[in-house]
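Please read the structure below before turning to the comments.
Showing chain A:
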Amino acid sequence: MAGEPMAVDYYIPLIIFMIMGAIVPIAALAAVKIIAPLKPSRKKRSTYEGGLCPVRDAKIQYSVQYYLFAIVFVIFDVEVLFLYPWIYVYANKALQQFMVFGMNNAVFEMLLFIVVLLVGLVYAVKKEALRWV
Partner candidate 1 sequence: MLKRKMLKNWGWPLRIASRGTEVTRLYPEVMMELPAAERGIHELDATTCIGCASCARICPNSCIEMVTYKYGSPLKNKKMQYPQIDYGRCMFCGLCVDECPAECLKMGKKVTMAGWEREDIVRGPDKLAVKKFTAKEAAELAAEAKRIAAEKAAAAAAKKKAAAKEGAPAEGAAKKVAKEGAENKPPKKAVAKEGENKEANAQEPKKEDAKPTEGGAS
Partner candidate 2 sequence: MTTASDVLSAVQSAFPGAVLESRVESDRRLWATIDSNSIVDVCKHLSEKLNFDHYSGAAGVDWIARKEMEVVEIMASHGAHQVVAMLKSKTPRENPSVKSLANLFWNANWYEREIWEMFGINFEGHPGLYPLLLGDELVGVWPWRKDFKGYPDLTTGQRAVERPTSEGYTEYFIPPTPAEIEAGTVPKEKPKYPSFREREEKEIKSDSEMIMHMGPQHAMLPGPFLLDILIEGERVHKAFLDMGYIHKGIEKIMENRTWLQGLTYTDRMCYVASLSNNECYCGAIEKILGLEVPLRAQYIRVILEELSRIQSHLIGTGEFMTLIAGVGYAPWNFMIIDRESIISLIESVTGARLTHTFVRFGGVRNDLPEGFSDKCRSALKYIESRTKEYIELFEQDPIYHMRMENVGVLSPDRAKRVGISGPPLRATGVAYDMRKEDPILVYPDLDFKVVTGTRGDSADRIDVRLREILESIHIIEQCLDRIPAGPIKTETKVPKKIPAGEAYYRVEDPRGEMGMYVISDGGDKPYRVKVRGPVYATLQTLPPLLEGVYIADAVAIAGSMDGCPSEADR
């Protein structure tokens, strides 16, 4: 296929796709503006909650436990992100220089990293950080 274009050029189509992704729904909404009837009323625009008026509104402080949950995710996701560059090291023989316990250094380092990750997971579970709200 194509030769070796500059890395940034790959992303030109992405921008175009993003714009296209916005154009389609906006066009649909514009079409609806023209086609569909519009008779707004107070009742139509009220919030649906089982057919009755809601008791207060939905803008509440969501449970703190939930955010703990989210923070654990952020930690783990970043940790997983570190594995992606590691694939490069693993695939590239030139970067694997020495052996540890019969494994090459890339594998060993990864295993060490995963053990740390698992310890973190066990800690999070034990601390009930992953308990659902």
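One rule holds for everything that comes next: contacts are C-beta pairs under 8 Å (C-beta built on N, C-alpha and C of every residue); 3 or more make two chains touch, one makes a residue touch a chain; residues count from 1.
A quick word on the picks: all candidates are chains of the complex that A comes from, given by their letters.
Predicted model only: the values in this text are computed from it and were never measured.
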item	value
Pick from 1 or 2, the complex member that touches chain A	2
Chain A - residues contacting candidate 2, complex	42-43, 46, 49-56, 58, 60-66, 132-133
